[in-house]
Each structure stands twice: as C-alpha cells, then as structure tokens.
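Please read the structure below before turning to the comments.
For chain A:
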Amino acid sequence: MQGITFDIAHMLAGSLVLVSFIQLYQQRLSALLNIFALHAFVLALSVAWQAYVQDAPHLYITAIIALVFKAIVIPVALRRIVIRLGIHREIENVFGVGLAMLLGICLVALSMVVMLRVTSGADPLAREDLAFALSVVLLGMLMMVTRRNAVSQVVGFMSLENGLVLAATGAKGMPLVVEISIAFSVLIAFIVIGIFLFRIRERFDTVDMQAMDRFRGEQR
Partner candidate 1 sequence: MAVIYDFALQGAQMLLVLLMAPLLTGFVRKVKARLLSRQGPPLLQPYRDLLRLMCKDVVLADNASWLFRVIPYLVFAATWVAASLVPTFRSGLMFSWTADLIAIIAVLGSARFFLALAGMDAGTSFGGIGSSREVMISSLAEPAMLMIVFVIALIAGSTQLSTMAAFMNSAEVGLRVSLGLALIALVIVAVAENARIPVDNPATHLELTMVHEAMVLEYSGRHLALIELAASLKLLLYVSLIACLFAPWGISPAIVAAVPILIGVAAYIGKLGVLGAFLAVFETAIAKMRVFRVPEFLGAALMLALLATLLRFVSRSF
Partner candidate 2 sequence: MTIDALEGVLLIPALSAGLLAALPGYRLTSRLNMLAAFLTFLTAASLFVVEPESGRYLLVDDLNKVFIVLTAFVAFTTSGFSASYIGHEIETGRLKPNHVRFYHAMYQVLMFAMNLALTANNIGLMWVAIELATLTTVLMVGIYRTHEALEAAWKYFILGSIGIALALFGTILVYMAARPVIGEGPDAMVWTILMTKAASFDPDLLNVAFVFLLLGYGTKVGLAPLHAWLPDAHAEGPTPISAVLSGLLLNVALYALLRFKMLLALNPVAIAPGPLMVTMGLISAVFAAFMLYRRRDIKRMFAYSSIEHMGIIVFAFGMGGPLANFAGLLHMTMHSLTKSAIFFAVGHIAQIKGTQKIADIGGLTISHPVLGWGLVAGVVAIAGLPPMGIFMSEFLVVSSTFARAPWLVLILVIAILVALGGLFIKLNTIAFGEPRGSNAPAQASYVPMFAHLAIVFAAGIYMPPALVTGFQNVARLLG
C-alpha cells in the first residue's frame, strides 16, 4: 500500500515537472494558457492525492482552489485579456526552445542533487515531493526569464507558485494558514497584475515589457 501511494504521488509530482517542460516548449500564447490550465489541473490532482494520503481534509480545499482558480478562471481571464488587447500571439523567446529545454534539464538535475542530498533523514515522500517542487519552481523562474511577453511571464510566475503549493502540501502537517496564504497571494497577485495590465493598457500600447522599459525613470 505504501508503495502505491508513494508511486502515485511521485507520478503526479513528476508529471507536474513534465508539464512545466511542455510550457517551456510552447511558442503560442493560447497554447501556453492551455498548458498552464493543465499544469494547475495536475497540481490539483496532486494536492488531492496528498490530502487523501495524509488524511488531511483541509488540503482538498487547496486542491479545489487550484482547480477552480488556476485551471479554469485564470486561463480564461488571461485569454480574454490577450484577445481584447490584441497581443501578438507569438511568444518572443530570448533564446531558442532547445537551449531553454537544456537549461531546464540542468535545473531539474540541480534541484535533485540539492534536495536528495539534504533530506536523507526525512521521509521519502516529502523528499521526492520537495525535489519536484523545487524543479517546478526553478522551471517557472526560467520561463519568466526566457520569455519577453508579459502574459507568459505571469504564467511563469504562477507555475512557480504551483511549485510552492506542491512543496507546501508535501510538507506533512503544515498548518492551513499556509495554503490559504498561497491562495490569497495568488489571488492578490492576479488582481494586482490585472489592475496593472489595465493601467498598462491605458498608458502603454503593448504589454511587452521592453516597451515599458523606455520609461526607466533615469535617462541614460
């Protein structure tokens, strides 16, 4: 029984990393948003499984939040914004997808080395989870760094947060306050980003950050 629960948790967490890789691979905004929905969905599954395994019903709430907000509401909202603002569908990458994937693999390897090395005393479930969570976090950051487009950066940020949720749920017995705070932070993040996107729409003609960088405050 222990083996199967562990395997399933492992599989779900691993697929989250895989979905992160797929995100990295995406070239088009709409596809990226779809994949992000998938990402959130896998997260929800994983959290639900943890809730089941740890016998911690409050984690179901987190799973539901992840499912409803991240997998459905946000992708829909972002798609609307994309359509309404008429943002270029193509995503500009800083460097090629191949290199990004390669870097991603390196990051995953790094997080494995770091995590597997350090938590030798902890129970394996949490340890695997943490390693995957760190991978997801790092991949999310990589996406933010390699994409030039604001919407895809927001997506990168949110997949980073997914990694955090994964880590938090993996930490057995972590108080509820954390999950709620994550949910809150994502919510606030989204709201504020939304406000900003609106403002930016008012003031700037594009959400591409390069254009915004013209207003650097201090002229060279």
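Please note the rule applied: contacts are C-beta pairs under 8 Å (C-beta built on N, C-alpha and C of every residue); 3 or more make two chains touch, one makes a residue touch a chain; residues count from 1.
In picking the candidates, the idea was that all candidates are chains of the complex that A comes from, given by their letters.
Because the structure is a prediction, the values reported are computed rather than measured.
Touch, as defined above, links chain A to just one of 1 or 2 in this complex, and that is 2. Partner candidate 2 is touched in their complex by these residues of chain A: 114-115, 117-122, 126, 130, 133-134, 137, 141, 144, 153, 157, 160-161, 163-164, 167-168, 171-175, 177-178, 181-182, 185, 188-189, 192-193, 196, 199-200, 203, 212-213, 215-219.
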